[in-house]
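With one protein chain held back, the other chains of the complex are shown just where they sit.
A, B and C label the chains in the order they appear, each numbered from 1.
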Amino acid sequence: MITYDAKIRVRYGETDKMGFLYHAHYVDYYDVARTEALRSVGTSNRELEDRGVMLPVIDVGLKYKQPARYDDLLTVRVRVSPPAIKWRFDYEVYRENGELINTGHVVLGFMNSQTQRACRPPEWFLERLAPYFEETTGVSVR
Amino acid sequence: MITYDAKIRVRYGETDKMGFLYHAHYVDYYDVARTEALRSVGTSNRELEDRGVMLPVIDVGLKYKQPARYDDLLTVRVRVSPPAIKWRFDYEVYRENGELINTGHVVLGFMNSQTQRACRPPEWFLERLAPYFEETTGVSVR
Amino acid sequence: MITYDAKIRVRYGETDKMGFLYHAHYVDYYDVARTEALRSVGTSNRELEDRGVMLPVIDVGLKYKQPARYDDLLTVRVRVSPPAIKWRFDYEVYRENGELINTGHVVLGFMNSQTQRACRPPEWFLERLAPYFEETTGVSVR
Partner (left out) sequence: MITYDAKIRVRYGETDKMGFLYHAHYVDYYDVARTEALRSVGTSNRELEDRGVMLPVIDVGLKYKQPARYDDLLTVRVRVSPPAIKWRFDYEVYRENGELINTGHVVLGFMNSQTQRACRPPEWFLERLAPYFEETTGVSVR
């Protein structure tokens, strides 16, 4: 299992007239955390795209418990599941005081960028990530 | 039941480097459709807020079937459920050719904007919407 | 001269904690108005891109006089200058009561999408737009 904690500060333009972080922006934050989690294990969305594989989103869910506000420094924790035909990421968002304010998930597919059709995750990619998903070596990169 | 079809054109800045409508923006589109659906029955988010009630989002889910692209004219169909402690909206997004590309839902709560605590939907609001949810008069405002 | 009035309604997520349309979103609105202005004369950003020409932005300026608020129906008036090496668009944003709240401009360049280098506007494109810039036939498509 790969777990990663990304620190993200709420931007002014991301607030809405209620004074809260607008709910759609949690999806942006999930993306930032995913990017950093992959970087922490030596790969990236960018590398996948450079090698002809895109990761379209197929399923997103979010549950909101408490609002976040301008300038809050949030921790977005992502748990990365092993990539298969689908690739699932689970999220928890915490305030600085440790309070859990949001949970969610994102499921990606793999797509060949030339044919624009669904594909399997490439072998080199599975091999790269395999060590992180072996039962005995599960690594938390927090 | 209230059903409303909002037409929304994909903006350049809403696309991502895959050339697709970035997945978080569907949440923005859901909001636009909800705003227009409420306007079509003679009320609005704005009226609620002016009368001291905010509508924080508590649950969002989205399923993506096909991508949308720059300048696509999408139809965002929203089905409004009767407001209770929670208020649910279901969505379907269609391309111009009628193809269904995305489905989702949003659940709102009611919050007193002074106390910032959850509250029941106000009576005047329930009365305003009641006619649209009577079994025999269900109105589609498409 | 091509002049076009686009109607754009302020979305909830585009407001900030002051309750105003967040200032960066005027740039998004300028883009929407430009897209519609080009459509009104029978061409589009999309057509240019399909034919190998991109339009990177090289200069943007905005002056804010009054704020806009959630659900305001704004008129974004764009004046399109004749395309040359650079292509200039001037903007005025009005409230429904006719009050001018914002002015600005955007200057685009032309770029060959294969070489990713600056280029001249294509001949077919200049010919397409020429009638709109002849002194005697200046057309307002408002």
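The rule is simple: a residue touches a chain if its C-beta (ideal position, glycine included) is under 8 Å from a C-beta of that chain, and two chains touch if they have at least 3 such contacts.
Everything numeric in this text was worked out from a predicted model, so none of it was measured.
Novice: Of B:A6, B:A24 or B:M111, which residue touches the hidden chain?
Specialist: B:A24
Novice: Of C:V57, C:A84, C:L100 or C:A130, which one is in contact with the hidden chain?
Specialist: C:V57
Novice: Could you tell which one of C:R11, C:H25 or C:R77 touches the chain left off the display?
Specialist: C:H25
Novice: Give me the chain B residues in contact with the hidden chain, please.
Specialist: For chain B, the residues touching the absent chain are 12-13, 15-19, 22-24, 69-70.
Novice: Under the stated touch rule, tell me which residues of chain A contact the chain that is not displayed.
Specialist: 9, 11-13, 27-28, 31-32, 35, 44-46, 70-71
Novice: Can you name the residues of chain C that touch the chain not displayed here?
Specialist: 17-18, 20, 23-25, 27-28, 31, 49, 54, 56-64, 67, 113
The rule we apply is simple: only the chains that are shown with their structure count from here on.
Novice: If I average the CA coordinates per chain, which chain comes out farthest from chain C?
Specialist: A
Novice: Find me the chain with the mean Cα position closest to the mean of all the protein Cα atoms on display.
Specialist: Most central by this criterion: B.
Novice: Given that chain A and chain B are copies of one sequence and touch, is their interface built from the same residue numbers on both sides (over half shared) or different ones?
Specialist: same
Novice: Which angle of rotation, from 0 to 180°, maps the CA atoms of chain A onto the equivalent atoms of chain C, to the nearest 5?
Specialist: With C-alpha atoms aligned, the rotation comes to 180 degrees.
Novice: Express in whole angstrom the distance between the two chain centres, defined as the mean CA positions of chain B and chain C.
Specialist: Averaging C-alpha atoms per chain gives centres 28 Å apart.
Novice: Quick check: how many Å separate the C-alpha centres of chain A and chain C?
Specialist: Distance between chain centres: 34 Å.
Novice: Using CA atom averages as chain centres, what separation in Å is found between chain A and chain B?
Specialist: 25
Novice: What parts of chain C, by residue number, touch at least two of the other chains?
Specialist: 12-13, 70
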